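Note that one protein chain is taken out, while the other chains of the complex remain in position.
The block that comes next holds chain A.
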Amino acid sequence: MPISGISRGLIPVRALRAGVLAGLLAGGAALAGCGLQKDIDVVLPAYPAQLVVEAYLENGDVPRITVTESVDYLAAPTPQVPTDVTATLTLPDGRREALKFAPGVDRRTGKAYTHIGLRSLTARPGQTFGLELADTRGRRVTGTATAPVLVPIDTVEWVFNDKPEADRRAYVLMRFHDPATPLDYYRFQIHRRRVNQEPETDYVIEDRLNNGTEYSLGTGYDFKRDDTLVVSLYHLDRPYYQFLQSVQDARNANGNPFGQPSAIKSTIEGGLGVFTVLSYQRRQVIVR
């Protein structure tokens, strides 16, 4: 549970109603002695494929981006990787650098990528980068991204509950100071041991109601003694924050009768996806 920040995830009313209804549903199911779910045939109208981009630039790192295609929802789960896409990165000084189509897996991040740059980038806060994709079918995707300033983590603390040792758990609290500038957005993640796996904690917040003050972001009583945790604080720009929110909303709407489906708010034009410059600080702690 986040301690502060007005994350929508913090107000789980729809989930609450879904929970109550799920309870009723479960009761009803028990009563009827049979399931209340079944497979059905659904005929969806054709959906034209769009280029999908995931491009996260990092200072000091070789740029690697992933370009795929969207598919009909019920299509086979085979990754659609177009091979005819050219990708060009525009650096802050105006130089254009072509990214080579060379699919692979980044061992550091564990991510698959399709295009890779020739050299490491230098990305300072405030610098703006551009990305342009084109394929032989005439599709063109463009986007720009500006590097946010780094917002450092002040402290990472943890507090154990008073249960017997076998059941004792701790919550983790990370504090930072929000800059005086308005419209700052953050992503808080905690991974166990390594960052290239599913995080234990992951949510985004904005500074709308508490600009320029200290923030405390926390978890539930989720961690045992001697757990090794990697705590990350990302400082996001608004488009990236909105993209993440829209992805979350879209996922939540599938299977939630009270969710309002949301369109994906991409940070690029002409396709779907995100192009951004990452700015984060990370700390590794052992909960003792």
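A few remarks follow.
What we mean here is this: a residue touches a chain if its C-beta (ideal position, glycine included) is under 8 Å from a C-beta of that chain, and two chains touch if they have at least 3 such contacts; residues count from 1.
Note that contacts and distances are computed from a predicted model.
The complex appears with one chain absent; UniProt names that chain "CarboxypepD_reg-like domain-containing protein" among the candidates "RNA polymerase subunit sigma-24", "CarboxypepD_reg-like domain-containing protein", "Sugar ABC transporter permease" or "DRTGG domain-containing protein". Checked against the full complex, the candidates A:P77, A:G94 or A:G138 give a single residue touching the omitted chain, namely A:P77. For chain A, the residues touching the absent chain in the complete assembly are 1, 3-4, 6, 8, 10-11, 13-14, 16-17, 19-21, 23-25, 28-29, 31-32, 34, 36-42, 44-45, 47, 49-50, 52, 54, 56, 66, 68-77, 79, 105-106, 109-112, 159, 161, 163, 167, 169, 171, 175, 195-198, 208-210, 213-214, 216, 218, 220-221, 234, 242, 245-247, 249-251, 253-255, 257-265, 272-273, 278.
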